[in-house]
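Of the protein chains in this complex, one is absent; all others appear in place.
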Amino acid sequence: MIEFEDVTKRYPDGTVAVDRLSLRIPSNEITVFVGPSGCGKTTSLRMINRTIERTGGRITIDGEDINAKDPVVLRRGIGYVIQHAGLFPHRTVVDNVATVPKLLGWDKKRTRDVAMELLERVGLDPKLAQRYPAQLSGGQQQRVGVARALAADPEIMLMDEPFSAVDPIVRHQLQEELLRLQRDIGKTIVFVTHDIDEAIKLGDNVAVLRVGGKLAQFAPPAELLANPADEFVESFVGQDRGYRALTFRQAEGVELGPLPDELIVDEAGKPVGWSKGGDELLPVGAVFHRGDSLRAALDAVLTSPVGQGVCVDDDGKAVGAVDQAILAGALRS
Amino acid sequence: MIEFEDVTKRYPDGTVAVDRLSLRIPSNEITVFVGPSGCGKTTSLRMINRTIERTGGRITIDGEDINAKDPVVLRRGIGYVIQHAGLFPHRTVVDNVATVPKLLGWDKKRTRDVAMELLERVGLDPKLAQRYPAQLSGGQQQRVGVARALAADPEIMLMDEPFSAVDPIVRHQLQEELLRLQRDIGKTIVFVTHDIDEAIKLGDNVAVLRVGGKLAQFAPPAELLANPADEFVESFVGQDRGYRALTFRQAEGVELGPLPDELIVDEAGKPVGWSKGGDELLPVGAVFHRGDSLRAALDAVLTSPVGQGVCVDDDGKAVGAVDQAILAGALRS
Amino acid sequence: MFEYLFDSFNWSGPEGIGARIIQHIWYTLAALGLSAVIALPVGLYIGHTRRGAFLAINLGNAARALPSLGLLMLAVLLTDQIGFLPVLIALVALGIPPILTSTYAGLSGVDAATVDAARGMGMTGREILTKVEIPIAMPLIISGLRGATLQIVSTATIAALVSLGGLGRYVVDGLKLRDFPQMFAGALLVALLAILLDLLFALAGRITVSPGLRRNA
Amino acid sequence: MTWIGDNLGLIWEQLREHLYLAIVPVLLGLLIAVPLGYLATRYNWLANPLIAFGGVLYSLPSIALFIVLPVILGTQVLSPVNIVIALTIYTVSLLIRNVIDGLRSVPPDVRQAAIAVGFGSLRRVLTIDLPIAVPVIFAGLRVATVANISMVSVGAVIGIGGLGELFTQGFQKDFLTPVVVGVVLSLLLALLADLVLVVLQRVLTPWARVNSPVKAA
Partner (left out) sequence: ACGGGGDPLSGDSDAGSSPAPDKVTSITVGSADFSESQILAEIYGQALASKGVEVKQQSNIGNRETYMAAIKDGSVHLLPEYTGAALDYFKKGATETDENAAYDALKGALPSGLEVTDKSPAADEDTIVVTKATADKYNLKSLADLKAVSKDMVAGGSSEFKVREAGLKGLKEKYGVEFKEYKTLDAGGPLSTKALLDNQIQVSNFFTTQSVIKDNNLVQLEDPENILPPNNIVPLIRTDHKSDDIAATLNAVSAKLTTDSLTELVKRADVGKEQPAAIAKDWLAQNPLT
């Protein structure tokens, strides 16, 4: 656990970037710092690996004050990923990933093996290992950055807007990969973003900061959407928060109705369309799985031309349908 | 009307960026080109002002082949706005806006008046007129870019990802302003983006391109969300399309239920919270206006702790409520 | 001129072209080496710490304005010596500014994010300098050395004005005697030497600069 | 020190000659380098050969050039024209790189926008590209000016060298004062010229002074 106790950062020019911040960052989860530009996210993050030194308060990791440690040693045990990855342009991909193991003096073979394994882990083709960063796309670079930060198997990973420089589609992929990776590795990740959607998607907990470096709310994302602490958080969380909050409610509990007769399925049971009388078929609309969120279920209802959302199993076989009324019941409960 | 007839662009290195594109871009409306990176959006756009020359087919404006015109004359009659605005860094804001009038040799006074008027029109403080682009925020620069493109009062405006470099909040503002502006000026706007949300929000019509420069679908956004032409469009349009499609349906027609007794309002009739019995109040949740879309109404229902979305009038006075059941009826109709 | 160059008589002996070229290279390398020994550490220091940059850069630029001829003569008069020392002083004064400024420029041009990443992963100041900043600044460091070499090679000719050898001997003697072939030959050899050394540096660049830093990698 | 008082007239004369010999080539060099640089950005294949050729020219020893030019051009041996042309050659060879870099420094966005609003190409170069390239061109101009001021002195070896003549004269008489005066004045001259260029650049690029982005008004 990383704990901020009354932490303050006042820059030499007098700017107070972080003001008496107190926060407990649980281990093995993703905690996201989110807030408008200049609210002190980066400053807060970098005080953890002491690339910025706090000017007041205390930061402890598992109870130990980080100031008691040699900063270089501290940093080697903390992974750090930033926008544009900050890759070393003069080193190949594999050498970039191997940076920390080399600093730690691991033997060559082990270093190389770890680096190659990590490349695979973050979804990079091992063929890219000998390339230089300039020869990679933005998304690939970002993956290398993550691999590099993971190389010494640190307990903690700090990530400062790592995905904000790539295009939305790639960003989406990277987010999914981070979640998948985290399921495997279970690190303590502190993630900074100014994108509330990203925060909600990735965070087990989200810390919303306001300008001046004050904590506005610290809560799991569902809670944030349902109960914004104040107007600032509410406006920051933005429109559609009700709809988005459905992301955190499982469709599992929804009672499925029977498959309507109008739904035409193929021999494998997969839905192909809604019969309209005659040969004409209406599109099925979006479908959802049992394990999906209520959001997916609602979207299935909304896209269905007949107001019935089709639920399918893992093979794509239609297993039932919900309509607005059923959903309303589920939502209310 | 701008018409593409079988237009092809093959770059000297053999890349076919646009492949037999046929399209009618209606006058006085916003037409958005959307598609993944490299699908030929920019190329298609720039063939219109001949900053890229097509290699096959024909492009006509109001029936006249653009190749029949002197490109310099053609360009002066077409506004062009790009990412980062492409402002001239060595000229003041007002001089930037006055670029085309100056090229056309208008007299000084008229040029200046037009420029100042345009600055106001795009929502810029006239005080900024004497600043240089580097002294403006990204959003302000983008506004100057729009004003510059409008200066000679062109019939056609080409906009290539104009808002993609600014942060989400400013982008949202700029989009709103563009829509407001377009209500006044009613230009023929061709707008390129890779963000489907932006396309849906701004476009009267949306052309979805796939890589290789082929047209996948050309339709108004509501149609696109409701009936994606194929899997590519469907996946590109993304999740939540059902929910997003509600944007195009007015909440006007929804029959409001009476205000529930549990809703506590202040003396002006504004909702302050839901009574829970005792003194404790639950938050109102999001509210919606009569003129809002069904999306807003649904979100109001979803955020309400009691499942009742509150509708308010322009003064913020609560005028009625809807619940899931009422909405379901409205949606089905 | 070519007659002069191809006359084998002119090539041998202590006053032959061969010997003069070796002298010229010696002056150049000595001056370059000394300039580098002075300018590189200073450039690296201010580039790494960003301290004293203003002063060092402006002094460096001012030093560019020192007239080599005047400096040379001043050095002779002040050291009260003729020979290598005053020439070395003048040439070193010429070599320091380009090396200093481009070393600094190279280091300060390293992307702040890259240095931040290096620090964040636990590199010490020295490791950041040697493993990150210097390799990335290498193209500019080399180009500073190239610039210095070019100037030193060409200016080393004036060493002949104060009695030293080197290819300047041909130029200066040619001037005094109005022996144009000799002078042309001298000038040509200087230019060729400059080009040769430049190519060597280009080669050194190829070897020491990571392919990842080349523009069209 | 009395020497200075006794020779103010002479010093003033040399200073003026020095300034003239150094500045005229800068202006001529600029006039030549700009169109050449423009051609090189227009026909890209020209750029590298031009820069390389400039490098070769720059490596020619200045004394040699000063003496050889009258032979090639048929000018009188003591004509200042020789110095002016030689230094113009150096200036062009230095500036060409900066002009090319400067023109290339125009952001593609800006160039795109200029084409799209309907600038003709000459007009675009004159009113958009060149002004934007001013900072980079001026960087080269400053180096060239300072280098010229230092190099003019070498002309003293053939009797036309402005302040350089103070060097040779002092040197012949084993007399420090004129050499020191010459070095100091030529340094001051260089710094002054540099200052003038800095101020001129500021005047020419009012937009570059304002680097404080003001958040939404």
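Before moving on, here are some points about what is shown:
By written order: A, B, C and D. Residues from 1 in each chain.
Keep in mind that, in the parts below, a residue touches a chain if its C-beta (ideal position, glycine included) is under 8 Å from a C-beta of that chain, and two chains touch if they have at least 3 such contacts.
The shown structure was predicted, so the numbers you read here are calculated from the model rather than taken from an experiment.
Every shown chain touched by the omitted chain in the complete complex is listed here: C, D.
From the options D:V84, D:V106 or D:V157, the residue with contact to the chain not on display is D:V157. Remark: the omitted chain is touched by one listed residue; of C:L107, C:V162 or C:L213 this is C:V162.
The hidden chain makes contact, of the residues D:S79, D:S105 or D:Q201, with D:S79. The chain not shown here touches subunit D at positions 3, 6-7, 10, 70-71, 74-79, 156-159, 165, 168-169, 171-175, 177.
Against the chain not displayed here, subunit C makes contact via residues 14, 76, 80-83, 160, 162-163, 169, 172-173, 175-180.
Here is the rule we go by: only the chains that are shown with their structure count from here on.
One simple way to say how far apart two chains are is to compare their mean CA positions; for subunit B and subunit C this gives 58 Å. Working note: touching chain pairs come out as A-B, A-C, B-D, C-D. Chain contact summary for the complex, subunit C toward subunit D: residues 61-62, 64-71, 73-74, 76-78, 150, 153-155, 157-158, 161, 168, 171-172, 174-175, 180, 183-184, 186-187, 190-191, 194-195, 198. Taken together, the subunit C residues at the contact with subunit A in this complex read 111, 113-114, 116-124, 127, 132, 135-136, 138, 209-213, 217. Subunit B makes touch with subunit D in their complex at residues 46, 49, 51, 72-76, 78, 80, 82-92, 99-100, 103, 125, 127-128, 131-137, 139-140, 145, 148-149, 158, 170.
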